[in-house]
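Coming up: chain A.
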Amino acid sequence: MSVPLLADSRLVAGKDLRLEWRSRVTTNQVAPFAILVLVLFGFALDADAALLDRATAGLYWIAVLFSGLLAIQRSFAIEAVDGTRDALRLSGLDPGGIFLGKSAAVAAQLLTLEVVLLGGVAILYGTDLAGVGLLAATCLAATVGIAAVGCLYGALAAGLRVRETLLPLLLLPVLAPVLIAATRAFEAALGTVGVNGWAWVTLLAVFATTYTALGLACFGSLLEDS
Partner candidate 1 sequence: MTLSATTRPPAATGDAGPAPGPPAHTGSSGSRVLGTLTIVGVVALVAFGLVISPADVNQGDAVRLMYIHVPAAIIAYLAFFVTAVGSVMWLVRKSTWWDLVAASSAEIGVLGTGICLVTGMVWGRPTWGAYWIWDARLTTTALLFLLFCGYLAIRRIPADPAVRNQRAAVAGLIAFVDVPIVHFAVSWWRSLHQDATISRLDPTIDGLMLFTLMLGMVVFLLGYLWLMVHRFRIAWMEDRIDDVGLDRALDERRAEGQPQPVAAAETDTVGAL
Partner candidate 2 sequence: MTHAGYVAAGWGLTIGPVAAYVAWTLVRGRRLARQLPPEERRWTDS
C-alpha cells in the first residue's frame, strides 16, 4: 500500500518540479521577492545593526512565510489551467500520493528559498550563521509543516475567484505557531536568546506530523468534490 503511495507522490512532485524548472518562477520571481522583503525590513528598521541583529530570526521567518505564500499559490495556479485538476483527479493516482507529491514540491521550493534567505541575512544583516545543525533541523521541520498546511488550504481555495485574498487569511493564523517556534529555535541557534532550540524543533515536528496526517486523510475528499 505504501509503495504505490510513494510512487504516486514521486510522480506528482516530479511533474511540479519539472514545471517549475522550465518556468523558473521561484528562482526568477519568488526568490528576488524574498530578498526584497529583507531589504525593505532594513529600510524600515533604519539599517540599525543592533536592532537588525536582534530581529533577524523573526524577519527571516516573516520573509519565508510571505514568499512561501507565493510559492503555494503558484503550486495550485498551475493546476487551475487547462483542466489539469480534472486530469489529476481522473489519473487514478492515490489522493494521498498527490498530496504528498505536491507538498514535497512546495517544500523543495521553500527549502531553496530558505537557503537563499540565509545567504541574504548573512550578507545584508551581517548575521553569523552559528549552530548549523539546529538551523537545518528548524528549516526542515518548519518547511514540512508549512508545505502540508499550504497544500491543504491551497487545494481548498483553488478555483475560487477570491483565492488570492482568501489564502493569506486562512494560512497565516494557522502558521502562527510555526512562526513562533521557528523564530525561537533560530534565536537559540544564532545565540540571540538563550532558549532550548531543540524543544521548539520538536513542536515544529509535531505540527508537521499533524498536518501531514490530516492532509493524507482529507485531501482525497477535497479533490473529489471541488
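In this section, contacts are C-beta pairs under 8 Å (C-beta built on N, C-alpha and C of every residue); 3 or more make two chains touch, one makes a residue touch a chain; residues count from 1.
Picked so that all candidates are chains of the complex that A comes from, given by their letters.
Because the structure is a prediction, the values reported are computed rather than measured.
Novice: All of 1 or 2 belong to the same complex as chain A; which of them touches it?
Specialist: Candidate in contact with chain A: 1, the rest do not touch it.
Novice: Name, in rising order, each residue of chain A that touches candidate 1 in their complex.
Specialist: By the definition above, chain A touches candidate 1 via 149, 152-153, 156, 160, 162, 166, 169-170, 173-174, 176-177, 180-181, 184, 193, 195, 199, 203, 206-207, 210-211, 214, 218, 221-222, 224-226.
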